[in-house]
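Below is one structure, written out as structure tokens; comments come after it.
Missing here is one protein chain; the remaining ones are kept as they sit in the complex.
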């Protein structure tokens, strides 16, 4: 082990010397003949693993960032509350949708009341029971699994409660994933990071592996693998919204995570116009260089189109994206989302239902578009994201949402069942698993 | 007399100088190739009017205006008047999934094929006379997100028939994604167009479909000759 390390070091030094001499124009000094053979890829025991590839899977993103006043996380109404208007009370919230609380066993009374005067309770993902229920739904409806979001700025050492929260939610999820045979994978979200924060991911990732024995095929037979290695996701690379970290920072991180022996497969979360390096994407070839080093890319499509212009926007991008990825031997997963609504988060009534769900028509249009364009798997944004109203899990219908002072909540369309978007995502799952009978026509329940 | 000679001489000299000045080498190189369906290996049929274009940008000049080539109806293209140099070559505004620009050295007669995925494939096509009508039946395979805007059968005296160049047509608006299980059917009535295309002769027919992507061109099956 020690010896191998020394050889690598030597090779690195030699490489540096070579490049220096090249730039100065003189001939390289004579040295030991030939570089050592490249290190072998790490080999994992995948015996008993249920998900050895993202291909043919339909998975969702799992925020798990909510907390309830009174739960053990001690984070108050985290992510339900809205700091810009003073907390969590009628007229002030950060969520647009309200979870359908019927099946939860552990509930917390909230400051909101239902139209009938009863209290409108909420759940906390800090509680094992609630996460268990979510994974049970995934199994019931045929959704393959989820990507557990890990917000780097929230799991830093100086944010002890944040780190404890996300570790506990992950622990709950790992347990439930095993119980219900659902795929699970860690997804780092770099939003808000500095260069130093990006570098911290390497440390956090090492900690997680140790803490949960993540890659143990017996302990976590459903941890998602891809190309014979466990998968980890780095989200938020190449966006041109003035982030405090660079593509080079992400490149360095990917290099460290993979190591010299390609320890993990990496999925990169990139902006929608990553291929042509325009609009939401930084105009830098370094992004393409980095993408080619990774194993999967997943472009962020939330907010990039609505049902009205999906065909115009995605028609030109999606198939060409997939073609580029094939040419460059990177796998590609398109994102689909049911709709978008963040009127309460933004304190702006115009933002309620800003991308309408149209009873699933919008979601299915994307599912069919992805299928026709040659995609083999899907990323659904998101399972439980009610701040931005992209959630697919069971939410209250429009006539059942709590009162919200002068504002409102957005519900699932009244003539649908509260599980409609879970069901519809499950239909997408069947289609991507290879079942027949599906087409661009919206499935009828 | 002497003066006249001088004038003549001056004239000849001017002429010679002018010849010399213009005596650069002409373009000797050329680029040609085919647009090939990556799956079926068939040429991708195009339109003669408003067809797919290929932009050829010569390196070493800035600003430089790209030369635009129009791909022929059969899916081949050629420009035989290029200077030897490095060029960026990119098909633009076509009827297939966008392919990236390629830099190539054009020297002599250079061949560059593009392997592409057409937006739509017209499959299992049958065009036949049923009574007075020309009936086309076919299936559509869609390879991108979007709607099929319309399908049509187009007729002309010229083999390069297509949606932008036809004397007669039968079209149907679809405005939905192609259904792989549907057999599409178009009935063309020659009577409607007999002032332009008198009955009793042979004409060219081509079946095509248009995807809803911006600037997209029709996808076609190969033209068929039929007497009506």
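Going by the order they are written in, the chains are A and B; count residues from 1 in each one.
Here is the rule we go by: a contact is a pair of C-beta atoms (placed from the backbone, for glycine too) under 8 Å apart; a residue touches a chain by one contact, two chains touch by 3 or more.
Going forward, contacts and distances are computed from a predicted model.
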{"item": "From \"EboA domain-containing protein\", \"Arabinose import ATP-binding protein AraG\", \"RagB/SusD family nutrient uptake outer membrane protein\" or \"Zinc ABC transporter permease\", the hidden chain's UniProt protein name", "value": "\"RagB/SusD family nutrient uptake outer membrane protein\""}
{"item": "Chain not shown: contacting residue from B:39, B:128 or B:191", "value": "B:191"}
{"item": "Selected from A:309, A:327 or A:348 as touching the chain missing from the view", "value": "A:309"}
{"item": "Given A:203, A:244 or A:278, the one touching the chain that is not displayed", "value": "A:278"}
{"item": "Contact set of subunit B toward the excluded chain (per top definition)", "value": "49-50, 63, 65, 68, 92-93, 163-166, 191-192, 194-195, 214-215"}
{"item": "Those residues of subunit A which, in the complete complex, touch the missing chain", "value": "278, 309, 312"}
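Simple rule for what comes next: only the chains that are shown with their structure count from here on.
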{"item": "Distance from subunit B to subunit A - Cα centre to Cα centre, in angstrom", "value": "43"}
{"item": "Of subunit A, residues touching subunit B in the complex", "value": "310-312, 314-316, 318-320, 323-324, 366, 368-370, 372-374, 439-441"}
{"item": "Contact footprint of subunit A on subunit B as seen in their complex", "value": "97-100, 117, 119, 142-147, 176-181, 211-214, 216"}
